[in-house]
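Working notes for the structure below.
Missing here is one protein chain; the remaining ones are kept as they sit in the complex.
Per-chain numbering from 1; labels A, B and C assigned in written order.
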Amino acid sequence: MPHVAFLGLGAIGRPMAVRLANAPGVTLTVWNRTRDKAERFAKEHDARAADSPADAARTADVVITCFAVSADVDSVLDGPDGLLAGMRRGTTLVDCTSGDPNSSRRIAGRLDGLGIAFLDAPVSGGTSGAEQGTLTVMVGGDAAVLARVRPVLEPFGTKIVHCGAVGAGDALKSVNNALLAVHVWSAAEGLAALAKAGVRPDVALDVINASSGRSNASMNLFPERVLTRAFPRTFRLALLAKDAGIAAAVAREQKVPAPLLQLTADLFRIAHTSLGEEADHVEAVRLVEQWAGQEIA
Amino acid sequence: MPHVAFLGLGAIGRPMAVRLANAPGVTLTVWNRTRDKAERFAKEHDARAADSPADAARTADVVITCFAVSADVDSVLDGPDGLLAGMRRGTTLVDCTSGDPNSSRRIAGRLDGLGIAFLDAPVSGGTSGAEQGTLTVMVGGDAAVLARVRPVLEPFGTKIVHCGAVGAGDALKSVNNALLAVHVWSAAEGLAALAKAGVRPDVALDVINASSGRSNASMNLFPERVLTRAFPRTFRLALLAKDAGIAAAVAREQKVPAPLLQLTADLFRIAHTSLGEEADHVEAVRLVEQWAGQEIA
Amino acid sequence: MPHVAFLGLGAIGRPMAVRLANAPGVTLTVWNRTRDKAERFAKEHDARAADSPADAARTADVVITCFAVSADVDSVLDGPDGLLAGMRRGTTLVDCTSGDPNSSRRIAGRLDGLGIAFLDAPVSGGTSGAEQGTLTVMVGGDAAVLARVRPVLEPFGTKIVHCGAVGAGDALKSVNNALLAVHVWSAAEGLAALAKAGVRPDVALDVINASSGRSNASMNLFPERVLTRAFPRTFRLALLAKDAGIAAAVAREQKVPAPLLQLTADLFRIAHTSLGEEADHVEAVRLVEQWAGQEIA
Partner (left out) sequence: MPHVAFLGLGAIGRPMAVRLANAPGVTLTVWNRTRDKAERFAKEHDARAADSPADAARTADVVITCFAVSADVDSVLDGPDGLLAGMRRGTTLVDCTSGDPNSSRRIAGRLDGLGIAFLDAPVSGGTSGAEQGTLTVMVGGDAAVLARVRPVLEPFGTKIVHCGAVGAGDALKSVNNALLAVHVWSAAEGLAALAKAGVRPDVALDVINASSGRSNASMNLFPERVLTRAFPRTFRLALLAKDAGIAAAVAREQKVPAPLLQLTADLFRIAHTSLGEEADHVEAVRLVEQWAGQEIA
């Protein structure tokens, strides 16, 4: 009967923690930088709110972190209240942050010296996947460690995939998201050009989605979010820009020329600067529209 | 009971013509630059082999052309044996070539002066779609003309979409194919980088295809053609490079900045030069692999 | 003693026309769309102001046009007041517009049918070069025609170069300007990155200009216009964006992969959209600065 500590009750983390709270046999402690959130969670679910990362970790067999970026993980490791002050030898840190492989390797190296195992385990599937426990979990690290902690991941993940050594989960997550970024941006370019040339975006998408040029972006995001001008804020552009940057860095470190991924990383960086912190990732389309002088609607 | 002339019995054109030959109530004449092909077709199907484009056109209510590029259409228009010498006022030329909008507009303008209607009507769905009569047909031109000739398109097309004025079909087809090109190339970049970083391509594709980065390329082309190293030759890289170039030209003419489409057009041009005339479009992956020093397998 | 008609008294055209007015043995007629400008010119210099292009052309041996874009040349050709109504067989149209080769070839073709010779003859050297008569003139067309009209170009051009057939002058001018665009933009990227990394732009330029990375942009434009924040408006960004687009089109038509020129054309198109019609070409740097969150000063 594992004790689990869950740190980071954000848009994805919170529903993941809810799944764990409801899982039979799991004893859950939660922590969040904004303390309120953790206390509210503890009131509503079968869980204890911890005072600090160290406090959360003290009784935990498995600590799960779910933050925005790897630097957030770094920021909870050290000091008297930090994770390292609480975690015991033989336990495991599972980092569900969409992190960068180099940071994960560095953290894993530090933990290794303390007898603590580390897995990078970013997830995909969005808020609804987290709520329904149908996330895909991309795991980097020792396969035996994954086998051991797998029961703790199953409450929220249906597809739990061992990808390789530490950092492999991060790398794969970043490439998946970079492809999403490529698909959103290139479809926007094409649809804006077609619209200016007199082809209605809904007609164009109807045809593309029956043809070889289709993608998740063209089949789901554009019809539901762009044509409707709804642009719901479900996943921040800032985070997709970060992921595209990580994928570009993976390519460079591997000495793989990747001109499309590099250019996409810069375009999303520009979009992030131009559209701000709160913009949704699909709103990158707005910058393409602005440059084109043409709405896709 | 329409008389139809079909010019261009290539990989896609031939099965389209077969569908027409088998359609009740269609009287079919076929022509092909290599005369043999037309004669064999006439022997095997209910059709007459014409001596020349002019000969094919003489009795036709609708002439259908299905060539590699718009310049091929131009090359059969003029001279005593050309289409214009045979086509009568009030008939229609339906060009199923994946052409370029400017050429289509120029040709339409010439035909207009002769009282002949023109539709650009490129198709998607590949050889198997043509054989089964389930092609998507993207039509540019007068909607009333399309309404009139639609029965002649239905034997091979299930999704016949009016996209806009002359050139709109070409423009949409080119953008669909340009997106295909973007998806193939960017997935290759990402998978090569992951493979070098120790993430197996089959694992990566399994995850991506359950996630937000999926596309027709990642779901179908990579598993079936790249991982298997089969690279069947179904659609020439030279033609996809041409289409990507047309889409890039559409963007430029519409003054739409489209850095991803422009770069993709150049990458496929380079791939075409490097891999030759016979290479399949998915073999563009081979150039990414060569640059990366890493096979995706 | 040649009669010269000069159409287009803009920033470059006007000082060129002044040089012609002062040249011994030249009889000059000027025309400008804004009539005032032509009349003022005629008052101040030894020249007649014409009522229309046709009127200007009527007595001319050589007509010189100097407009912003080739479409401006097109716009003065036709109609009862147009150039073609006034020009006589055996005369020559010298177009000093930074035009596009296709337009020049089309215009040359029309004139050829009327017995009128055509040279594309864009100039470089800026306002001061025009004032001092030290422009470089890049000439496309028949070398014998150039030999004939050369005396009419010498008052404003010291380097008069025959580049090739009609369109060659335009093509070369566009590539020169595209390289200028590449140099300005890439230097801005590099200097912004260095400035954020703590290297002062003046120090960086001092070193670069003594090293292998130097260009006209780094040696002259950045020290005089960017570091000083002066950004004088001497050559419109809109026109440089147009030229970069022409060079990109030349590369495409020649089937030359040119990813840097294509990307630069799109970046300047974006800068033009973002910074407006009046911005100077060097102000493209402002967009790089904005994206970088870093001034180069």
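For the reader, a short list of remarks on this structure follows.
Keep this in mind: contacts are C-beta pairs under 8 Å (C-beta built on N, C-alpha and C of every residue); 3 or more make two chains touch, one makes a residue touch a chain.
Here the structure is a predicted model, which is why all the values come from computation and not from measurement.
From the set C:47, C:138 or C:152, the residue in touch with the chain omitted from the display is C:138, counting the whole complex. Of C:88, C:229 or C:255, it is C:255 that touches the chain left out of the display.
When the omitted chain is restored, the residue from C:47, C:63 or C:172 that touches it is C:172. Considering the whole complex, the residue from A:122, A:167 or A:257 that touches the absent chain is A:257. Taking the complete complex into account, residues 259, 263, 269-270, 273-274, 290-291, 293 of subunit B touch the chain not shown. Within the entire complex, the positions of subunit C that touch the omitted partner chain are 101, 124-126, 136, 138, 159, 161-165, 167-168, 171-172, 175-180, 182-183, 185-187, 189-194, 196-200, 203-204, 206-208, 210-216, 218, 247, 250-251, 253-261, 263-264, 267, 288, 291-294.
Subunit A residues in contact with the hidden partner, per the touch definition given at the top, are 245, 248-249, 252, 255, 257-259, 262-263, 265-267, 269-270, 273.
Just so we're on the same page, only the chains that are shown with their structure count from here on.
Farthest from subunit A, judged by the mean position of CA atoms in each chain, is C. Subunit B and subunit C have Cα centroids separated by 40 Å.
Residues of subunit B in contact with at least two other chains: 255, 257-259, 263, 267.
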